[in-house]
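Structure record follows, encoded as structure tokens.
With one protein chain held back, the other chains of the complex are shown just where they sit.
Then we have subunit A:
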Amino acid sequence: MLQVSVYRYNPETDSAPYMQEFQVDTQGRDVMVLDVLHMMKEQDNGLAYRRSCREGVCGSDGMNMNGKNGLACITPLSEVVKNGKLTLRPLPGLPVVRDLVVDMGLFYKQYERIQPYLQNDTPAPAIERLQSPEDRDKLDGLYECILCACCSTSCPSFWWNPDKFVGPAGLLQAYRFLADSRDEATRERLAELEDPFSVFRCRGIMNCVSVCPKGLNPTRAIGKIREMLLANAT
């Protein structure tokens, strides 16, 4: 029997959040945390969480499992369970909508701020804008982000200033467009980032790197942005 303790909160009926205990019989199998959530939902239909692809592609089921953020669907019990206990909480730092479902508004607002689309005013060629294989390689480790928010919600700098600090996810994408040879808005992008909060609130703690389910490295991208800012300054 696996003992699961899960964060419950329904703002309409509960005056405060509380932890609910579940006993789940996994029949000794090493299933994913998301499977355990399904079993719990069979016991209590009211339990709310997000999921869609259930294979680590959509980024919907980011949550805090025994103190560490990750995707429930690709996290096997053997990786997180300690002493037969599992504690599930919503991603830290964002407002809770219900149980494990958080309001990602601030996270998306920061993503929107870095203008996550290619900007190029030269007329497009007949077929497509070409890029050398070397230039294309620069986007590896950047474009794979699925915006699950595991990184930003494990970042203390994002907890304190989610309205001003772009956060690791947004900054990884900021660099994805700064590094793209087809993008022409480099100067404008950098100008938007040089204040004391947007990039520089990063303290290099690397919580983001340690939780990213896609194995990406936002801290390195942030370092690259800093280098570009420095190179562009006088």
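We adopt the following convention: a residue touches a chain if its C-beta (ideal position, glycine included) is under 8 Å from a C-beta of that chain, and two chains touch if they have at least 3 such contacts; residues count from 1.
The definition used in the following text is that contacts and distances are computed from a predicted model.
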Should one name the undisplayed chain from "Succinate dehydrogenase hydrophobic membrane anchor subunit", "ABC transporter ATP-binding protein", "Hydrogenase assembly protein HupF" or "Raffinose/stachyose/melibiose transport system permease protein" using UniProt, the answer is "Succinate dehydrogenase hydrophobic membrane anchor subunit"
The listed residue (A:M19, A:V57 or A:A191) that touches the chain absent from the view is A:A191
In subunit A, positions touching the absent partner: 157, 160-161, 164, 191-201, 226, 229-230, 233
